[in-house]
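Reviewing the structure listed below.
Note that one protein chain is taken out, while the other chains of the complex remain in position.
In this document, chain identifiers A, B and C correspond to the written order of the chains, with residue numbering beginning at 1 in each.
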Amino acid sequence: MDHQGNISEGELRRYVDWLIERGVHGLYPNGSTGEFTRFTPEERRRIVAIIADQTAGRVPILAGAAEANVKETLAACEYYAEVGVRAVAIVAPFYYKLSPASVYAYFKEIGDNTPVDVTLYNIPMFASPIDVPTVQRLSEECERIVAIKDSSGEIPHMIRMIQAVRPNRPDFSFLTGWDAALMPMLLVGCDGGTNASSGVVPEITRKLYDLTLSGEIEAARHIQYDLVTLFDTMIYQAEFPEGFRAAVELRGFSMGRGRQPLSQQQLADLSALRNSLQCLLSTHGFTDQPIGGCPVPAQPEQPGNVNEIVSTVVSELKRRGLIS
Amino acid sequence: MDHQGNISEGELRRYVDWLIERGVHGLYPNGSTGEFTRFTPEERRRIVAIIADQTAGRVPILAGAAEANVKETLAACEYYAEVGVRAVAIVAPFYYKLSPASVYAYFKEIGDNTPVDVTLYNIPMFASPIDVPTVQRLSEECERIVAIKDSSGEIPHMIRMIQAVRPNRPDFSFLTGWDAALMPMLLVGCDGGTNASSGVVPEITRKLYDLTLSGEIEAARHIQYDLVTLFDTMIYQAEFPEGFRAAVELRGFSMGRGRQPLSQQQLADLSALRNSLQCLLSTHGFTDQPIGGCPVPAQPEQPGNVNEIVSTVVSELKRRGLIS
Amino acid sequence: MDHQGNISEGELRRYVDWLIERGVHGLYPNGSTGEFTRFTPEERRRIVAIIADQTAGRVPILAGAAEANVKETLAACEYYAEVGVRAVAIVAPFYYKLSPASVYAYFKEIGDNTPVDVTLYNIPMFASPIDVPTVQRLSEECERIVAIKDSSGEIPHMIRMIQAVRPNRPDFSFLTGWDAALMPMLLVGCDGGTNASSGVVPEITRKLYDLTLSGEIEAARHIQYDLVTLFDTMIYQAEFPEGFRAAVELRGFSMGRGRQPLSQQQLADLSALRNSLQCLLSTHGFTDQPIGGCPVPAQPEQPGNVNEIVSTVVSELKRRGLIS
Partner (left out) sequence: MDHQGNISEGELRRYVDWLIERGVHGLYPNGSTGEFTRFTPEERRRIVAIIADQTAGRVPILAGAAEANVKETLAACEYYAEVGVRAVAIVAPFYYKLSPASVYAYFKEIGDNTPVDVTLYNIPMFASPIDVPTVQRLSEECERIVAIKDSSGEIPHMIRMIQAVRPNRPDFSFLTGWDAALMPMLLVGCDGGTNASSGVVPEITRKLYDLTLSGEIEAARHIQYDLVTLFDTMIYQAEFPEGFRAAVELRGFSMGRGRQPLSQQQLADLSALRNSLQCLLSTHGFTDQPIGGCPVPAQPEQPGNVNEIVSTVVSELKRRGLIS
C-alpha cells in the first residue's frame, strides 16, 4: 500500500519478483495475511491481475476468491481463471458460524460450477470450520476441488484428512498454513505450505522444505525452531498481520499505511517489534549490516550454515567495535 | 428475496408497513438477521434506500453500515445520512479477532469522521468483542457515538456498561440484541431491544416491552417465557437466520431463496421447523386458523389475554372434531 | 483457617453466628467459595459438623457432599444426614468433561440411593455442565432431587430450566450462584441465591432479595449495581476465592492461610485489593470508620438509604480535614 492506503502497484510488482527470485514455489494473493476482507471486490481483482501479469507464468498462482455469496464468488473465479491463475482458494463462510451441513452445501455449489480448480481454505480461528467428513465428501463429489489449505495447525487433524481423502483422490493436495508446524506437517504427509512467513523469509521456509523432504531432520529441526521464534514474534507481538507487514518492510519494501487503524500505543509497540524483528533477521543474515543493539543469540546456529554464522559473527564483532 | 435470490422490493415495502402497523419503535436493516455480509455494498445501500422511502419518517431507522474498511464505511454513512436514517449501527471488525486497542482505534476513526450518529454493535459470537473500557472511552471522546447494541446477552456486562457510561453520557442508549433476556435487560436499566424476534412477532415483543416498563412483572414474565421458546426454536433448529426467515414466511411474506446454500437434509429440517413454528404462532393467535397437529400447550396462557385463549381453544376443539 | 492452614473452629463458629444474625436464609458449607476440593474428606465432614452444631437449627444447611465417586459421595450424604443438614449439594463430576448421558447416570445413581434431599450444582466454568434435559429427567425420576444451584449466570438457561421442570415438579427450587445477576434472576422466576457475596455482605444480598421480591425494582437495581462492582472486585482482582477471603477478613474475621500457595506478586496484589474492598465496604457503612484514601463514589447512593449517605459524607469530610 502507499501512504494513502491505496494499492502501490510498483512495490507489489517488485515484491513479486523478489519472492520468486528467493525460491517460493508459488504465490497466494488475497489470503488472510493479505487482508482480503479489507479490500473492495474491485481491489481484490486488481491485486490478482497485477500479480498474474508480473509473474508471467514463472510460478503458479493460488488466488483467494471468497466474495459475499456464491454468485459473487463464482464471478470472481471466472475473472481469476481469465487472468491465468492455477487455482483459487476459498475460505469457509465467516461471520456466521455455519454447521458442517451448510459448509458442505456452500462448497458443493461452488465446486459444481467453478471454471477453475478450487482449494478449500480451513481457518477455524477466523471462519466456520471445514470438518473431515466434509472434506472427504467434497473431494469425492467435486473433481474441481483439488486441495485444502489447513491453518488449524493440528497434526492429528491433518492425518485424519489425509487418511479420509487420499485413498480415493490420490491427486488431492494438503497444504498447511501454520508455519510453526511446517516441518512436522510435511513429515506426516502434508504436501506443502502456504505460509505467511514465506512472504518475509522465503529463503528460510524454502530451505526448511528442502531439508525436510531430503530427510535432513536434524538440520530442518533447527530451522523450524528459529521459524517458531520468528513466527511468534510476528504473530503475537502485534495485531495480525501488522507484524508481517513490519517484517516485510525490514526486507526492503515500502508497506505504506494499513487499512485497520492503530492506536498511538499500538504504533509505539510496532516500533519495538521492528527492532526485535530486525535483530532476528540480522542474526540470520537477512538485513543490511551492521545493526546495533541485538543480543547475541542464545542458541547455536545449525551446523554447516557457514555463511550465516560468519555474517552473524562479523556483525557482532563490528557492533562491539572490535573490527570495522 | 425473490426466487432468484434477488431483492424483492415489493415484499420488502409490504413488510415495512406490516412491522410499523404492528407497533415496532423503529427499523434496523443490514443487521445480522438481515444477513448483511451476504449482500454486495450496492445491495446494502439499496435495501436501506427502499426501507427509508417506504417508512417515510413514520419510525426512525437504524442502518447497519459496516463495510470492508473505515473509508468504505464512512462512505456508506454518508449515503445513509442522505436517505434520512436516524443513525447507523456498526459492528466491530470481524474475521480477524482484534484486540480492544484496535477495536477502539477503528471506532475512534469512524466516530471522529461520521456525518451521522453511530451505534456500536457488540456481537462477540460473530465479531471482535467491544469491551467495557472501550465503550466508556468512545462514549467520552466521540459525541456522535450515541448508543450500543449488545448481543452478548450477559446481564452483568450490560450493568457494567451502564455503570461506566451513564454518569458522563446520560443520553447514551443501551439496546439489547438478545431476545431471550429482553425483560430482565430492561429491568436492569437497558433502554430497549433490537431483536430478531421483532421481525417475526412484533406484537409480542412490543407487548413485552410495554408490560415490563409499566411494572407488570408477572405478565411480562409469561411472555418472556414464551418468547424464549419461540426464539430457541428459530435460532437452534436451523442454520441462523433460516429459522427467522421461515417464521416470517408463516406470517405471510414470501421470503424467496436465501443466499447461503442449504443441503437436502437442511431443507427437510426446515419444513419440520416450519410445522413447529406454525403451531407455536397459532397457539398465540398469529397465523390463519385452523391448523392441525399442534399439541395443546402445557403452560397456561397469561391471564387477561382473552382473545388468544379463545382462539386457541376454538382451534383445538375444531382439531378434535368437536366443533366445525 | 488458622495460620498453619488448619480449620479454625472458633472463628468458624463465630462466623456462623455473624451470618445468621445478619439475615442469611441458610448456610452452604463445602461450596466452591469454600474451596471444598482443597480439603480432605475428613476435613469436609468436620466443617459441616461444626457448622451444624453451631447453627443448632436456626437456619437450614445445604452441605456440599461431592466426593471421589458415587460410593464415597453417598457415604458423605449419610453422614451429613445424621448431623442434620436440610439437603446436600452435589456438583457435577469435574476434571473429566462428561457428556450429558454420563452426568445423568451419575446423578441418577445418587438420586436413587441418597438418604437426604439433593441439590444439583451446575457450574460449567469448573465442572461438567448439567443441561436442561438432564435436569428435567432427573427431576421427574428422582423425588429426592429437589433443587438446582446454577452458577452459569445465564438468564435464558434459567428460564429454560424453569419451563422444563416446574410444570411437573412445582416444588423444585431454582437457586442462582451468580451474584452479578441475582435481581434479574429472581425477577424471571428463580427462587433464591446461594451467593459467595452473602458470606461478605449478608446485609446487602438479603436487602436486595427483599426489595426485589417486594417489587421495589428501582431501589433493588441500585443495590444490584453496587453488588456487581463489589463482586467484580472480589472475583477478578485476585485468584478466586482469595478476594472473598480478603473481604471477610475486612468484616472482622481472621481468615488465616489459604490452601493454595500464592506468589510474592500475588500477595502484594492482595493488599491492593484489600484497600479497594475496604473503601467499597466503608462507602456502604460496613467497616470501621474513618478510613482514608477512598475516592468519592461517582454514583449517587440509592435514595432513602440515609444512614449510608451520611456516613459516607462524614467519612469524606473527615478525610479532607474539614471536620474532625
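The working rule: contacts are C-beta pairs under 8 Å (C-beta built on N, C-alpha and C of every residue); 3 or more make two chains touch, one makes a residue touch a chain.
The model shown is predicted, which means the values in this text are computed figures rather than measured ones.
**Student:** Relative to the complete complex, which of the depicted chains are touched by the chain excluded from display?
**Tutor:** Checking the complete complex, the chain left out touches A, C.
**Student:** Given that one chain is not shown, which residue among A:83, A:101 or A:187 touches it?
**Tutor:** Only one of A:83, A:101 or A:187 touches the chain omitted from view, namely A:187.
**Student:** Taking the entire complex into account, which one of C:127, C:175, C:190 or C:281 touches the absent chain?
**Tutor:** C:127
**Student:** Against the chain that's been left off, what residues of chain A make contact? List them.
**Tutor:** With respect to the unshown chain, the touching residues of chain A are 153-156, 159-160, 162-163, 167, 178, 180-181, 183-185, 187-189, 215, 217, 221, 224-225, 228-229, 232, 298-299.
**Student:** Taking the full complex into account, what residues of chain C touch the chain not shown?
**Tutor:** 5, 32, 37-41, 68-72, 93-99, 101-102, 104-106, 108-109, 125-127, 239-240, 259-263, 265-266
We take it that only the chains that are shown with their structure count from here on.
**Student:** Quick one: name the chains whose C-beta contact count is the highest of any pair.
**Tutor:** Most contacting pair of chains: A-B.
**Student:** Just give me the whole-number Å value for how far the CA centre of chain B lies from that of chain C.
**Tutor:** The mean C-alpha positions of chain B and chain C differ by 36 Å.
**Student:** What is the distance in Å between the mean C-alpha positions of chain A and chain C?
**Tutor:** That gives a centre separation of 50 Å.
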